[in-house]
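Every protein chain except one is present and positioned as in the full complex.
Going by the order they are written in, the chains are A, B and C; count residues from 1 in each one.
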Amino acid sequence: MTIQDIQRQLDYRQIDINKVGIKGIKYPIQVLDRTSGVQHTIGDFNMYVSLPHRFKGTHMSRFVEVLNRYHNKIGINIFPTILREIRQHLEAEAAHLEITFPYFIDKEAPVTRARSKMVYTCTFIGSLKGDDLDFRVQVQVPVTSLCPCSKAISDDGAHNQRSTVTVTFSFDKFVWLEEMIHLIEDTASCDIYSLLKRPDEKYVTEHAYANPMFVEDLVREIACRLLNDRNIIWFTVEAENMESIHNHSAYAYVEKYL
Amino acid sequence: MTIQDIQRQLDYRQIDINKVGIKGIKYPIQVLDRTSGVQHTIGDFNMYVSLPHRFKGTHMSRFVEVLNRYHNKIGINIFPTILREIRQHLEAEAAHLEITFPYFIDKEAPVTRARSKMVYTCTFIGSLKGDDLDFRVQVQVPVTSLCPCSKAISDDGAHNQRSTVTVTFSFDKFVWLEEMIHLIEDTASCDIYSLLKRPDEKYVTEHAYANPMFVEDLVREIACRLLNDRNIIWFTVEAENMESIHNHSAYAYVEKYL
Amino acid sequence: MTIQDIQRQLDYRQIDINKVGIKGIKYPIQVLDRTSGVQHTIGDFNMYVSLPHRFKGTHMSRFVEVLNRYHNKIGINIFPTILREIRQHLEAEAAHLEITFPYFIDKEAPVTRARSKMVYTCTFIGSLKGDDLDFRVQVQVPVTSLCPCSKAISDDGAHNQRSTVTVTFSFDKFVWLEEMIHLIEDTASCDIYSLLKRPDEKYVTEHAYANPMFVEDLVREIACRLLNDRNIIWFTVEAENMESIHNHSAYAYVEKYL
Partner (left out) sequence: MTIQDIQRQLDYRQIDINKVGIKGIKYPIQVLDRTSGVQHTIGDFNMYVSLPHRFKGTHMSRFVEVLNRYHNKIGINIFPTILREIRQHLEAEAAHLEITFPYFIDKEAPVTRARSKMVYTCTFIGSLKGDDLDFRVQVQVPVTSLCPCSKAISDDGAHNQRSTVTVTFSFDKFVWLEEMIHLIEDTASCDIYSLLKRPDEKYVTEHAYANPMFVEDLVREIACRLLNDRNIIWFTVEAENMESIHNHSAYAYVEKYL
């Protein structure tokens, strides 16, 4: 007995679907790592194709078959290959793939050099339509921000807080995640560590106090550096400060138009 | 003694900021309601302005001052007024405002007519640049979807699940939230209720079984209806099925291009 | 034709169920408010009963029927009435009810007296077994904490951050939510506001710097005050500091044993 293929049936509503597929599937992945060659982590995948108006449905199980083949070799350079494989295996015109994953970097504390691991949320976002490949990388980096206004008007101290800086970018030649993360950390009032001993805590406190930045300064400083980097074709920079004096965030956003 | 105004200082980095402001502030609001005139609920606000490159910072407290004036009269018709007020009070060229809120509608169970309240997540999104007003409404509607493939190939039953349909749209003349929510519920395999007695449960089970829909069908049916409504200028339709047979979602997305 | 009542059938597995019911239903509520008499907000409800081993299932729709009757008069004093109603309407021996809701309080900025609304997450938790009523209130209060170690060892500044203090308590005589929230805010390095003008920002910066507190100090100070209040029968105090120098929290927990 043959099992019916309902998805293959014809559809008469004349509506092309921009994206159809699976969302939020978690899979162990291996990602290219500057220091150790490869890093084991966990990816959260969205995998879509376009669906022409004449077909009733797509074959969702095929996305997982592609995932099975590629989850152990995720990286910037292989992304176009995976997109082509999705498009071919799903018999579609366009393919879309987003992978979000925690990425760990070994850091040394600024004074004692004590080592620990910091986590960053990274995303690869790609689309392939015809020969057009659109590929973007996003990194989310927690940093310290210290308020210049608070410092200037107060006799002592200045309010400071954890901020999340999110940079999304496209580029010409390969960029290591580590490079973009470092650029962002280097710009903030101070960067953040998992392990700080007392001499380190003295350092980060004083370093942040010496480098006050509004949420506006954070996005501008980073945008300046990215504008000066010819390898970065397009970018957006967002910063969100989880204000220590409010129960809401301060937020800024800059976009480079293509 | 005067307190310094650091935000007013000049900035020399030549970077315009697209959006700067406050994010994630919760405030009680009153929203226009078709049945009872006004509904008390709680808004989650993002409020931004553009910042020209010559100014160092914006004055964040002024957003909350505008919020204080308008939180008790939120609605589609007053949105342009609030945007103008933000722009003027913050001395900016462009203003952006997003309000997300739970919205309750009284529903009657399909057979017993037992009454209960259903919650929908709604968002108003507006931008004002020069004389250009861009205003969009988003509604998120939970529904039941039942899989046509599962029904066709199985001797008994069919897998079904809760789905979330999200429609974002702009329009010409005023649209009630209730109208768009009703259109979406009417399209699904079955709509969802807070209170169902046994005769109602029999009804919704059989109704869903009689109306199987892929995630593709959900977005197409809704897109068809919206394309036929001349009042709807632009829209996107998304559907996400929290599959009962997988630990991930099936997803589809259609956009009407302007 | 009668519709079968499957839930009423007998069960032979000899397993009493401690709690069975509905979880995560959102409903508009009205809560007793010290200033304005009543406050409109939104409750997230968990409603359970115990189920003796001989019955196959409970009747879930009856929880929503009770909700319909009481959602517009939620408060500490009426809690026992609602619990009795659940127990009776569900024909159960024990009833459990948890309601979590955002609660807004008008605050004045410390110097300019500018007014704004602050949100606090509150929960009422009650159980009724036989004649035994167990009732607890929980409040979550965001405050500023400033690190004493960082202040002591640094030449300038001190790292500070938003902290969440959570107090859960049972009591003898009625306690206003406002009273417990005020006690917590009064204890912290500084309390938090939605609206601060520059003179206020100077004040909160200097006030926090003058009152450094470890996460340990936060829970101890609050525990001291609660131990001295004869009306508070039992409590737990938790504090979580969203460290500005780390990507994780510092946490402390104290419990008064009965």
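Keep in mind that, in the parts below, a residue touches a chain if its C-beta (ideal position, glycine included) is under 8 Å from a C-beta of that chain, and two chains touch if they have at least 3 such contacts.
The structure displayed is predicted, hence computed values, not measured ones.
A.B. asks: Can you pull out the displayed chains that the omitted chain is in contact with?
C.D. replies: Hidden chain, whole complex, touched shown chains: A, B, C.
A.B. asks: Thinking of the whole complex, not just what is shown, which of A:Ile17, A:Leu196 or A:Met242 touches the missing chain?
C.D. replies: Final answer for the missing-chain contact: A:Leu196.
A.B. asks: Taking the full complex into account, what residues of chain A touch the chain not shown?
C.D. replies: 3, 5, 25-28, 39-42, 61, 64-65, 67-68, 102, 104, 114-117, 119, 194-199, 202
A.B. asks: Write the list of chain C residues that the hidden chain touches.
C.D. replies: These residues touch the chain not displayed: 3-4, 6-7, 11, 13, 15-26, 46, 48, 51, 56-58, 60, 148-149, 152-153, 214-217, 219-221, 223-224, 240, 246-255.
A.B. asks: Across the whole complex, list the residues on chain B that are touched by the chain not included here.
C.D. replies: Here the touching residues of chain B are 118-119, 142, 144, 146-147, 149-151, 153-162, 190, 192-194, 196, 198, 201-202, 204-206, 208-210, 242-248.
In the analysis below, only the chains that are shown with their structure count from here on.
A.B. asks: Could you classify the chain B-chain C contact as same or different, where same means more than half of all interface residue numbers appear on both copies?
C.D. replies: Mostly the same residues.
A.B. asks: Distance-wise, how many Å sit between the C-alpha centres of chain A and chain C, to the nearest whole number?
C.D. replies: Comparing mean C-alpha positions, chain C is 35 Å from chain A.
A.B. asks: Return the residues of chain C touching two or more other chains; collapse runs of consecutive numbers into ranges.
C.D. replies: Residue numbers touching two or more other chains: 119, 194, 196, 198, 202.
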